[in-house]
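One protein chain is absent from this view; the other protein chains keep their places.
For chain A:
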Amino acid sequence: MAALGRASSLLSLLALLLVPAAGAGGARWRGEGTSPHLRSIFLGRCAEYSSLLSPELRDKNCTAIWEAFKVVLDKDPCSVFPSDYELFISLSRHSIPRDKSLFWENNHLLVTSYAENARRFMPLCDVLYGRIGDFLSWCRQENASGLDYRSCPTSEDCENNPVDSYWKMASMQYSRDSTGVIHVMLNGSEPKGAYPVKGFFADFEIPYLQKDKITRIEIWVMHEIGRPKVESCGEGSVKILEERLEKMGFQYRCINDHLPVKLLMCVDHSTHPDCALNSAVTSTRREAPPLCAEHGASLFIPFLVVLASVIQP
């Protein structure tokens, strides 16, 4: 597969020399090219996840999972749909421990640090089908068989590209398999807004949450140390998310700068005034009033205000 890919990419390189280059440096697409040694990385990660991290997954057949995945490597890079990964997902899916799901937007590294290799939480990248594809890229060449190692399409090039379709399918499955308390970590310092109204979480995760299996949703809006607080709970896009969840009938809670995660961020900024622990302790909370006691909310909210003023110095 790799040798064929190299031969084909050599040919396509020659073709590019004869034909005027499309974009900067002649790359056809905007995204990173296929990861070299894709198959080895894939099989290695699958084997490692199955045997080291989760002994109960020992029955996973990594070769079969690869065979199911690689069908997309023969398809036109702009005609790969989430459904093309159905067999791959069905072979690699496994249960997610209750209350351990962690969704996120715009804070990949922080999430992986906090999740502690699936010990504390299990975000998508700590699930088998998430671990396998994490940080990888893949696509067939546009007009030839063989992998394109120079570039691969992003959503700006075309919607139905191999990598985006993979993550859409993975996200949907992850949502479907999440139970108990659902956690969401958002970046309140992201200039474009903490909750992207069009994004993986909004379009491919929220709609697939199983209401009957979920107790409540906890939103953490984290602000980067030393960066502006663009949005907090109840503001801007976060408010849009809260309203959406409420409309869908979910119990939710929003916390600014959830303390354990804040402490993790402080590891890197231990001398910053934001990491003076007195101020790191306080957090403001917004809660959806219990659905069954709407008239009780008239007492509940003033109570919260009193409580909040007692906690804050």
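Operating definition for what follows: a residue touches a chain if its C-beta (ideal position, glycine included) is under 8 Å from a C-beta of that chain, and two chains touch if they have at least 3 such contacts; residues count from 1.
FYI, contacts and distances are computed from a predicted model.
K.L.:
One chain is missing here; what is its name in UniProt, given the choices "ADP-ribosyl cyclase/cyclic ADP-ribose hydrolase 1", "A-type voltage-gated potassium channel KCND1", "Serine/threonine-protein phosphatase 2A 55 kDa regulatory subunit B" or "Pyruvate dehydrogenase E1 component subunit alpha"?
P.N.:
Listed in its UniProt record, the absent chain's protein name reads "ADP-ribosyl cyclase/cyclic ADP-ribose hydrolase 1".
K.L.:
Looking at the whole complex, which of A:88, A:114, A:129 or A:252 touches the chain that is not displayed?
P.N.:
In the full complex, the listed residue that touches the missing chain is A:114.
K.L.:
Spell out the interface residues on chain A facing the chain that's missing from view.
P.N.:
Those residues of chain A that touch the unshown chain are 35-37, 40-48, 50-52, 58, 62, 112-114, 116, 135-136, 259-261, 263-264, 266-268, 270-271, 275-278, 281.
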